[in-house]
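A short worksheet on the structure shown next.
Shown here: the complex without one of its protein chains, the others still in place.
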Amino acid sequence: MDQVSLKIHKGSFTAVIGSNGSGKSTLAKNINALLLPTSGAVYIKGMDTRVMEYLWDIRQSAGMVFQNPDNQLVSSVVEDDVAFGPENLGVEPLEIRRRVDEALKSVNMYDERKSGPHLLSGGQKQRIAIAGVVAMRPDVIIFDEPTAMLDPKGRKEVMTIIKTLNSEGITVVLITHFMDEASLADYIYIMDKGKVALKGSPGEVFSRVEEIRSYDLDVPLAVMVAEGLREKGIDVPTHIVTVKEMVDYLCQ
Amino acid sequence: MSIKVENLTHIYAEGLPHQQVAIEDISFEIEDGSFVGIIGHTGSGKSTLVQHLPGLLKPNSGSIIIDGEDITKKEGSLTEIRRKTGLVFQYPEYQLFEETVAKDVAFGPLNLGVSMEEAERRVGEALKQVGMDVKLVGDVSPFELSGGEKRRVAIAGVMAMEPEVLILDEPTAGLDPKGHHDILELVEKIHKAKGGITILVSHNMADIVNYADKVLVIEKGKLVMEGTPLEIFKREDELIKMDLDIPPAAELIRTLRERGLKIKGNPMSVKEAVSAIYEAIKP
Partner (left out) sequence: MIRDITLGQYFPGESGIHRLDPRVKIVMALTYIVALFLVKDFWGFFFAVLVLSIIIKASGVPLKFIIRGLKPIFIIIIFTFTVNMFMIGGEVLWQWKFLHITREGLFIAVFMAIRLILLIIGSSLLTLTTKPIHLTDGIESLLKPLTVFKVPAHELAMMMTIALRFIPTLLEETDKIMKAQMARGADFESGNVIRRAKSLIPLLVPLFISAFRIAQDLAMAMEARCYRGGKHRTRMNAIRIRKGDYVAVFLLILFVVIIVAEPSIKGLLV
């Protein structure tokens, strides 16, 4: 990463896109002090990640969900895995129980609480990982390509949960290379070779189709369709980036 | 080259309390030159099905006839069958193990017992097919390559066996858009160049529409649909009922129709969708 500056507002949904090796995962790990900047600084709720005494507060406030659904679950029982975070924070046993149940319900996995992770699908495992973070009561959750290894069904499940959490007030940072996921965000950063190459609302970013393709990225379906229609002489407004917006526009 | 599968059934842990019917009574035929797409949920049995073709799993009943020979009846070594039918597993880069790229790609051919010179020729050839140059990467450790490159080396490792049937189990899983596109273009190029049969297991319906000429739909261990991509995706209500995707462009058209827009035909690709929408809304 090189000279990256960005600001993420409380309660927002920010997507960071880039091809492999663009530095987007490094950025994610810098947010909750899993990595520390060589130069520059990262502040979470005003806390500098380089200051050791803030470390555990930062990691509690900024939870992280990783790419591989298998390799981030610690325990062979679902509910014990969700309890892992609050246990590390020294929360009282009865309170942990309450948080675990609540977190499992929020990802629709309460019925599987006694199950073993190896019996679950990728999407279900990823929801358990999310519950494990939710149970720590974070302000922001950083999702580092949470759907990259999932099938379409799992991908939908996880994206629905992410949207719901965001609507409940959790700040979301989503690292992804799926454009249709990114188009759901309020704000998008496109990374290329360690730098922020483009930023803005989905409408602003995705209107620059050629630039996006030059960073080895796809554009969302709605943008491709809009582009095709414009070539045929129909003046589709550039702010249309999601399928829903496209449908609303065509059926007005 | 042809594949004929008849009444194939595979049961895991038969007779034990956790026995599980993975695939049941599956029959189909694949002609020479076909590019077949297999779709279905994770756990639907599609991976179990394709592992039978090179004889990695033995069916509980049923037969697999490859080029006129029933491989389930064959006694002794399965080497010739495994040469004929190459299977690229999901995340194949995780099976790389040799010190150099060239040695890793040579592993398959050497197991077949070909000469050193022949193995070398095949390594060069296979790497070329996946868009790499043996002179540049041959002596490099496979672990120093990028994710996309590793995957291409792993595919070359199967290509070097010179299979007549090439099966790829979700070859683009976990790759970024460019890696995804590159691998599929490569697979198509290989299919056109070598002929024979290519089988692509995928969740990505857009890819199936773009590349396959025949589609098998597996659901809960059974073959539930078989046909050309158009024939399959026309039955979108059934697919959606099974919780399977339809190509994104077809899904957009479906939503537009639900909202009352009159669109003709069955557009599957983005290009077709654009034309169809244009016809429906043009002033």
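Residue numbering begins at 1 within each chain, and the chains themselves are lettered A and B in the order written.
Everything below uses one rule, namely that a contact is a pair of C-beta atoms (placed from the backbone, for glycine too) under 8 Å apart; a residue touches a chain by one contact, two chains touch by 3 or more.
This structure is a prediction, so every number in the text was calculated from the model and none was measured.
Partners of the chain left out, restricted to shown chains and counted across the full complex, are A, B. The residue from A:Val4, A:Leu27, A:Ile44 or A:Val91 that touches the chain not shown here is A:Val91.
Touching the missing chain, out of B:Val5, B:Leu96 or B:Ile232, is residue B:Leu96.
Within chain B, the residues in touch with the undisplayed chain are 12-13, 16-17, 51, 54, 56, 79, 82-83, 86-87, 89, 92, 94-97, 107-108, 111-112, 143, 157-158, 161.
Mapped onto chain A, the interface with the missing chain covers residues 29, 32, 34, 56, 59-60, 63-64, 66, 68, 70-77, 79-80, 83-93, 96-97, 100, 114, 116-118, 129, 132-133, 136.
Definition applied: only the chains that are shown with their structure count from here on.
Computed centre separation for the pair chain A/chain B is 30 angstrom, with centres defined by C-alpha atoms.
Chain A meets chain B in the complex at residues 19-21, 67, 121-122, 148-149, 151-154, 177, 179-180, 216-218, 221-222, 224-225, 228-229, 232, 234, 243, 246-247, 250-251.
Contact residues on chain B toward chain A in their complex (touch as defined above): 41-43, 146-148, 173-179, 203, 243, 245, 248-249, 251-252, 255-256, 259-261, 270-271, 273-274, 277-278, 281-282.
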